[in-house]
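Quick one: structure below, then a few questions.
Only one protein chain is missing; all other protein chains are in place.
Order as written gives the chain letters A and B; numbering starts at 1 within each chain.
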Amino acid sequence: MTNNPQLTANGELAHLLTLEGLPREILSAILDTAAPFTEVAEREVKKVPLLRGKSVFNVFFENSTRTRTTFEIAAKRLSADVINLNVATSSTTKGETLLDTVDNLCAMGADMFVMRHASSGAPYLLAQHLRNTRRDHIAVVNAGDGRHAHPTQGLLDMYTIRHYKKDFTGLTVAIVGDVLHSRVARSEIFALKTLGVPEVRVIGPKTLLPTDVEKMGVRVFHDMREGLRGVDVVMMLRLQNERMQGALLPSSQEYFKVWGLTADKLALAQPDAIVMHPGPMNRGIEIDSAVADGGNAVILPQVTFGIAVRMAVMSMLARR
Amino acid sequence: MTNNPQLTANGELAHLLTLEGLPREILSAILDTAAPFTEVAEREVKKVPLLRGKSVFNVFFENSTRTRTTFEIAAKRLSADVINLNVATSSTTKGETLLDTVDNLCAMGADMFVMRHASSGAPYLLAQHLRNTRRDHIAVVNAGDGRHAHPTQGLLDMYTIRHYKKDFTGLTVAIVGDVLHSRVARSEIFALKTLGVPEVRVIGPKTLLPTDVEKMGVRVFHDMREGLRGVDVVMMLRLQNERMQGALLPSSQEYFKVWGLTADKLALAQPDAIVMHPGPMNRGIEIDSAVADGGNAVILPQVTFGIAVRMAVMSMLARR
Partner (left out) sequence: MTNNPQLTANGELAHLLTLEGLPREILSAILDTAAPFTEVAEREVKKVPLLRGKSVFNVFFENSTRTRTTFEIAAKRLSADVINLNVATSSTTKGETLLDTVDNLCAMGADMFVMRHASSGAPYLLAQHLRNTRRDHIAVVNAGDGRHAHPTQGLLDMYTIRHYKKDFTGLTVAIVGDVLHSRVARSEIFALKTLGVPEVRVIGPKTLLPTDVEKMGVRVFHDMREGLRGVDVVMMLRLQNERMQGALLPSSQEYFKVWGLTADKLALAQPDAIVMHPGPMNRGIEIDSAVADGGNAVILPQVTFGIAVRMAVMSMLARR
């Protein structure tokens, strides 16, 4: 097994596990492949036969109706047979190990796994297991693992930025909020650096930033107004409600006052700056409604591009 | 927005939100469209390609496997891609507003929403929002909102009556039971009046009838035998079990004695009277098994016609 288990010996995409270490050519190829799929969604018949007769298993060990739905739509538009397994709320496993569950689904004829898991690294474990057992034709897509990665979210964010800004190499991009607990932020930072964004900023209180975040090649700001000055892209993060209960944060009103994206803070960015959010939004906590619904927001286009990007990933993996 | 948000400027069906205020021509057009769909269910291959490649979202904020299933079957027979979102039991929204959830699903390429919600008016709110945001091509079907309306149930009831009685204009129709808490009853009364039924009766205890029910143009009976005399159609309502726990009603045995439909009470109606029930039935509470399984009952044909009526509504909405 090479250092990069998501690539084949020929350097093609075998699995999508993380954006960390994914070469720029692969990232660009995914975005290029996604472009025509955005047009499928505009058609009368929103379907292409690329995955006809393939069995895609959405295996969610952690509940996430929203993410599961986007993968289900993407797979159905590719004409795949989709099987949803909500392992979080079922008694599927009855004490069986993760790998036994997976082996069973492979034996049922799975072509692709879309996996969400609370433990960082679970999709890696799966990909490694498939390789060790010589079932390399079965692909794994990480739909979010612990605090580790959420690569399709990162990819759809890159697609969105490229769509609105064309070129990555002149941009200043700010990521704002709870970077510490965000699997999205990690995926975004890796992708932005790989695609050549010269300045990536992270903005947030010390308690919500990883201690060694500078090592990822970003500039750190603890003052939001300072951090937003002149940026082309503002990527807001969702504040997990459960953080508010702990000692990490003051009240949500306090948080909004200091770290919420309001029109007057946004005014410090470039006039044509785009505002992104991975959803679901906490209006009045990390983002003001006036901004969320305003002219700079591209939050709903992100969702639309997300379907196309997931179709692109799935079709590239199935092509092997 | 006109007074009737479910019609387009040309008077075509844009959404199905309620039967209240729906013109007779539209009602009749839906019933006419449903007729050939009853034949699809008889075929070897129970499928037509009218909604191929369309994405239909069943968004159920209130649990109802039965109603959801009928819409799922109808959509699949029309060859649509169906996505079930059981929002009642999932953490989809994570504190996000109803309209943010809907905006996200629209961004995923929804063509049609089938919505069940505990709050009266929620599907209206959705239709209004789609209009305000210029997404008029996306249709909304109300699958039951609070105590307000359940229009496809009302329509399938009209289809059933027309099927067995041919003409509405000479009929006496009785609705029996818990009218107060029934969204079905409201939809039925509006449709019956619109289609020209000269006499609609409501029969029930004062505690289970709305105080101003006469204003809907119905005759009120508090004596079941008197109310059933000479009727052509008996529409029973389901007694919600939860009513029994409150102070509204005596025991279920008491209720059955006074308000349950038995063969001897039914004998007061026309000999060829049809007996309807929206299901699920409480045998021995609002209806006796001998009647439910007897020759006058058309309760199972109602279910069959329900699939055809839902196919009709969906195909008319998709045609725009």
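Quick note on the criterion: contacts are C-beta pairs under 8 Å (C-beta built on N, C-alpha and C of every residue); 3 or more make two chains touch, one makes a residue touch a chain.
This is a predicted model, so every value here is computed, not measured.
K.L.:
Can you work out which residue in B:R52, B:K76 or B:R219 touches the chain that's missing from view?
P.N.:
Counting the whole complex, the residue in contact with the absent chain is B:K76.
K.L.:
Of A:E25, A:E44, A:E96 or A:D272, which sits in contact with the chain we cannot see?
P.N.:
The single option touching the absent chain is A:E96.
K.L.:
Which candidate, B:R24, B:K47 or B:H137, sits in contact with the chain we can't see?
P.N.:
B:K47
K.L.:
Counting contacts across the full complex, list the positions on subunit A that touch the omitted chain.
P.N.:
Answer for subunit A: residues 52-55, 81, 83, 85-87, 90-97, 100-101, 103-109 touch the chain left out.
K.L.:
Applying the definition given at the start, please give the residues of subunit B touching the unseen chain.
P.N.:
Interface with the chain not displayed, on the subunit B side: 41, 43-47, 63-66, 69-70, 72-73, 76-77, 241, 279-283, 300-304, 306-307.
Going forward, only the chains that are shown with their structure count from here on.
K.L.:
Rotation angle for the CA superposition of subunit A on subunit B, to the nearest 5°?
P.N.:
In short, 120 degrees.
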